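Attaching a single structure in structure tokens format; questions to follow.
The complex appears here without one of its protein chains, the remainder shown in place.
The first chain written gets the first letter, and so on, giving A and B; residue counts start at 1 in each chain.
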Amino acid sequence: MTETVTLPKPAIEARPPGVLTRLRYLEPSNLLWLLLVLILLFLVAVPIGKLLVVSFEQQGTGAFTLSNYATAYGRVRYLEALGNSLILGTSSALLAAVFAVPMAWAVSRTDMPGKGLTWAAVMGAFIMPPYLGAVGWILLAGPNSGFINQAWRWVTGAEGALVNVYSFPGLALVIALHSFPLIFIFVKSALDLISSEMEDAANILGAGTMTATRRVTLPLVWPAILGGTIVVFLETIALFGTPAIIGIPARINVVTTQLWQFFEYPVRVEVAAAYAMPLLLITVGIILAQKLLLARKGYVSQTGKGGERRIIRLGVWRWPVFAYCAIVGSMAVVMPVAVLLQSSFAKAWGRGLLAPGNFTFDNYTYLLFRHEMALSSIWNTLWYSATAATAAVLIAVLVAYIVTRKLVPFGSALGFLAMAPFVIPGIVMAIGFYAAYAAPPLALYGTALIIILAFTARFLPIAFANASAAVRSVHPEMEEASRILGGGRLMTVARITAPLIRRSLLGGWLIVFIVASRELSSAVFLVGPRTRTMAVLLYDLSEAGNFEVLSAFGGLLLAITLILVGIGMKLAGRDFMLRRN
Amino acid sequence: MTGVGRRGLLAAAAIIGATPRAGAAELPPHEQELYGAARREGEMTWYAGQLSAEPCEAVGKAFTERYPGVKVNVVRSTSQVAFQRLAQDMRAGIAQCDVLSSTDYSHSSFLKREGRLLAYRPKNADGLLEFVRKAGDPEDHFHVFYIGVHLLARRNDRVSEADAPKSWKALTEARWRDQLAVGHPGYSGAIGAWAVLLRKLYGWDYFKALEKNRPQIGRSSIDPVTTLNAGERSIGVAIPSASTLLSMSRGNPLSLIYPEDGTVVVPSPSCIQKNAPHPNAAKLFMEFATGPEYFRVTRAFFNESLRADVPPPEGSRPLEQVKVIMPTPEEIEKGVPEVKEQWRDTFGI
């Protein structure tokens, strides 16, 4: 008789749910998740996987072989290039840190004058395409013709050169001058977060400003310094333009220029893939090492109510510190841009603009009206970058939403995939794209699509970091308040969430757009004759050796970038590029 | 909408908008016939490793002016890079290039052997100088409408005529240390041909001796002209006469030196790809480039005229009056890959 008192079953279990019923409980986010997984696999996993596979394939037959590795590491010259890349990456990264850390400290913590100028210089160095800076520095520091050396000889009467851009230190310096803003951004945001009380606590115990800075402030931002330096190192070893423009006359072969040689006839993607592996391993290794290094210590300073943020008074040191920032700023931006502009208006740049009859607009009119590819490359650049930025931000915001709101199990796998390109050097990614999608069945080589896809994948982490910060800033209760009133999820996202994060997404879009518009390292392997971008055309022009036209094209590139940044500042706030996510 | 698509539309709009041109009516019949077919294709792509950037663009413009509605995508780069792009295309199984012009003979002969070239004999080629006609393929897979004349140049203000090196051999003298500038055989077909010829003359040790003088290495063969203009170096090695003369005309203080051991002449072939996406436009381009109009355009940029009906450029010595050395296609095809590797081992780059 006991059976009669069993509890009534829940209504849902009472009858087996039909398909329709089940669909009612299925959130559309599950389908979206599946779609995103496929997209991310296509953009990230397949190219890198293909790269790995190809490195073990025999050309033509596809049979398994180790000979690619034997070829790739079988010559002293190839190994030297690898070594050169490591030394170059290390020196540039350290040099960039030397430039960036004092500047970040001065801007964030002290009463140094001219902070606005310093800020502008960092911004300028950040948006200046590195290969353009390299051209500028050739004009400045060519051992015989460079303006610096000419001035040096004129002042001192010396025979020799003061500086020589065609040298290892020259190459490292030019790279550092255009990568230090990354460290600056990291370190400055970290410094901004440290409460003055951290320093006050050291001061009151007997530490002077310098001791407190050395023993408390700098150790606190050490992760930011380390992180920034590592990013510069990784960017440097994957950089193509500057080593090609300066390294060849300086006779310095590095991994990227060597990779380019493997793409000479006959194209040896297999060997290139094998040769690219160290870049990938080094990157992954360093990121892991960094995680281990910073594992235990807490670096986020405990933020209490905190007192007012106290500015360190530099006293008489205000001006020397400013001078330091001014020197770095002028080396990174003012001087190269000045010589580029002067030579872009010159018939013969070495004679100086004031030389009689040397001034001309011809370099610009040639590019704008007589050059077949200049305008189309500008157009290509704009729409590839815009499309890639749109795709990246769209994917990023969907992934970020799913991951942040924990809508599906294993959502974090999506986040991992979206961030993965961060540890893949751009040039490696480009070779992966070439290996995976250039040939049939997809046959994307030479199409705009392959470039757009590569740009999308390459800059996805930037968009993702930006989007997750934006989504996290919207408290879930804002959405819950809408849903409890009957708004569906999609309607809620459209009406509540999207307007709240629109501005920061726009900022992210512009950053991706700008970095994509100047990207050379990956584009140079993927462009076809009709899909050349400004960066690639500029590189081609640099091969033709006409510095005046080259400078004029650089001037156009800079003008376009400046316009974009101007629009960005207007729409997304003054600091949209230097905000750290 | 793609960039090309948009450009195509613009071009179409230009044709529709333009008044019927007299030029088209004046074309000789064989060109007129090709023009009709080419116009339907609308464009062609020229991988140009010859000429410098500006004359390349001028040629593209002149072509479209003569044949309205047919646009030339000029992809100007060094010869090796042009061929590298073509090789990448082939590897990917994509047809993008119609005509390849390179300063490296072996590119064309390789492509011919691989059966990747379209045989076509431009009627206008009959008007080319005889030695040029002979440098082309007897089976019409490639033709020569450009020769590189590679020699030495000096900065007048740094090196007097009396002091100047008179030969390739003289460049290994210690007094030219840090004075020389040269291109790279890995990037420039002409430099490859030059290196092959000098290796034949003096052996590879010549380059080892040259390396001791630390020449500044550029990429294209034109790079040293820029280096000279800038005053970075004072002697340009294996520089093309055309670019140098153009530079001189702009007021740069340079002088040509015809080396006693032989001015290097590099006949540079151009070929139509069998898988050319615009075969008729490509053929029309070959007609154009072997005809007088092409040489009138390039002559203004100090390139050699290869037709009797167009005079040689201002300031150049007639080639009959100097000692000329010219590589055979076989020498180049076999030699250039070798010297590229040797070069990289010797110069480290």
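As a working rule, a contact is a pair of C-beta atoms (placed from the backbone, for glycine too) under 8 Å apart; a residue touches a chain by one contact, two chains touch by 3 or more.
Everything that follows uses one rule, which is that contacts and distances are computed from a predicted model.
Note on the omitted subunit: UniProt lists it as "ABC transporter ATP-binding protein", one of the names in "ABC transmembrane type-1 domain-containing protein", "Cytochrome c oxidase subunit IIa family protein", "NADH-quinone oxidoreductase subunit J" or "ABC transporter ATP-binding protein". Partner chains of the missing chain, restricted to those shown and counted over the full complex, are A. Here the missing chain is touched by one residue of A:201, A:334 or A:478, and it is A:201. Listed residues A:219, A:285, A:357 or A:440: the one in touch with the omitted chain is A:219.
The set of chain A residues touching the chain not shown comprises 195, 197-198, 200-208, 211-212, 215-216, 219-220, 222, 296-307, 310.
Everything that follows uses one rule, which is that only the chains that are shown with their structure count from here on.
Chain A and chain B have Cα centroids separated by 37 Å. Interface of chain B with chain A (complex): residues 2-4, 6-7, 45, 47, 52-54, 57-58, 60-61, 71-78, 80-81, 83-89, 91-94, 96-97, 107, 184, 186-187, 216-220, 222-227, 229-233, 250-252, 344-345, 347-349.
Contacts from chain A toward chain B in the complex involve residues 77, 80, 139, 142-145, 166, 247-249, 251-253, 261, 263-267, 269, 347-351, 357, 366, 370-373, 376, 379-380, 383, 434, 438-440, 443, 445-446, 448, 528-532, 540-541, 543-547, 549.
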